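A single protein chain has been omitted from the complex, and every remaining protein chain is retained in its original position.
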């Protein structure tokens, strides 16, 4: 059931992606995306130094020096290229990744993301999360609507440490798609049969229904 | 006769160089050095992106995409590597070049170098001169003792624009070898039969004869 | 090939007054076809960022003859006496930058780095008006990253995705310039099938290359001549 919700999110995000785009997929739900692309051809970037990441190899063809950012064995697509970590983050930070799809612990009503640390807990890992938030051209957050403790992940104000001042463009949960513009949050699509009032109840931040201006929606959908 | 003096300088500088060292040779007298290496094997770096520069190719084997910093056709030694301009200057500025041999317009008594611009004239070229002055581990200046107008090139204070705050280690002219230490200039060797008082006369800066401390000489020669 | 443009078609991506990064060191690794295209266009008031301005009537030199340039940023202009004259006549602004600083500033522009500190040029005339900072007891200058509207670069081979490799020292400024333009056009000697360039040997990944133009020139006896 949880897996179905995650797949709903992955499938909906695929609709936001276009063939030929360079995409960096974070850990968690984003890693499901390659399985639901149909005939869309993405160029996947892996922060440890690869453009053109392919699927998991068959067991006999694993090379532990060809791995993803999650440290799992991968393959290369035709036309792939390899480079060092400084070149990889130059690509990320320099605005050369079209879309980063990230998981999140929280997103606030302005689109600010918390996805690397839990308050009060040991903070010993950040990886490339902040570089991606700072550098990707478009940021899509893929997250379940509520935490496993039933707390809303979309919140009025972050209580978890922020990943950066750069805002998400879009959040996709199993229930809805939210867009962020100029500090406000807009519900642009419902993905489950949850009534609107119940959706509002389980969402920790106030949102408006529909986009601020119809023009904006078209522009964003281009 | 002028050519003989230039060769005297080049040959003397060769004595300062060791096999296996990475050396960047500036334009002018330094470019004579490869002809007088005997069995010393230097690794020549060219600022436009080559480590392991070889001699001029025979006329039939010229490739205008394989050129020196002076824009002349060159070849590659076995074990050479090619890289871009940012990597080349990372190598230079990061202290990975053992010795830079540079021409100069003036050198002052502290070893400060002027080698890129003439006062009052149009200043439209600097190239890699300042990067080499700032970055090479050892700087040897190769210059005739006097300008073509008969003015001393070793001066009390620079009247030409400086190439940087970093000092030369050694200046070699057709008459003498000077070393610089802690702001003072020392005559460490005479290369012509010019008497010492006449050498002093044609040198624009005061110098001491011999090194400040005998210990220092050994240390420097190591 | 989706990215392939006709020789001078790329000109439509450039506007009067734009800043254009142009690869090359002397006449090596210089996008001669793209420069021809600029010369044949009606564009004016361009700022060109390139190590040199070619030679009189050669390479970027033809843009100077065609009065296309408002300003040139680079490290060495003295090999083109026309540039020196245009500057003296007040027809061309020149900003002189040490070669290593130029390369690093363009790399930073493409890498999302706002600026950096270098020892190069500290204490010289080229430091005039620039911020100085002491780091670990040494003097450094602040240099801002360089970005541009368009990058015109020259590579040896492109595959059909736009991955690039370069010809010997023709590499020079091209790979960093490929990263720092909003629109990047690569002139190439040859287009090969995707997969023909080994992943570990690709110097410029295709994500940096928007369009590819086949060079009007071919190398004969080591020198570029017009393709027949």
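Going by the order they are written in, the chains are A, B and C; count residues from 1 in each one.
Operating definition for what follows: a contact is a pair of C-beta atoms (placed from the backbone, for glycine too) under 8 Å apart; a residue touches a chain by one contact, two chains touch by 3 or more.
These figures come from a predicted structure and were not determined experimentally.
Here is the thing to keep in mind: the chain we left out touches A, B, C in the whole complex. Only one residue from C:118, C:151, C:179 or C:194 touches the chain missing from this view: C:118. Remark: the residues of subunit A touching the chain excluded from display are 46-50, 60-67, 71, 73, 76, 82-86, 88-90, 92-93, 117, 122-131, 134-135, 161-166. Listed for subunit B, the residues touching the missing chain in the whole complex are 20, 22, 43, 45, 50-52, 76, 78-83, 89-97, 134-135.
The missing chain lies against subunit C, touching residues 104, 108, 111-120, 133, 135-136, 138, 140, 144-145, 165-166, 168, 171, 199-201, 203.
Quick note on the criterion: only the chains that are shown with their structure count from here on.
Distances between chain centres, each the mean of the C-alpha atoms, put B farthest from subunit A. We define each chain's centre as the mean of its Cα atoms; on that basis subunit B and subunit C are separated by 29 Å.
Note on chain placement: the centre of subunit A and the centre of subunit B lie 55 Å apart, centres being C-alpha means. Each chain gets a centre from the mean of its Cα atoms; for subunit A and subunit C, those two points are 35 Å apart. For subunit A, the set of residues touching two or more other chains is empty.
Residues of subunit C found to touch two or more other chains are 107.
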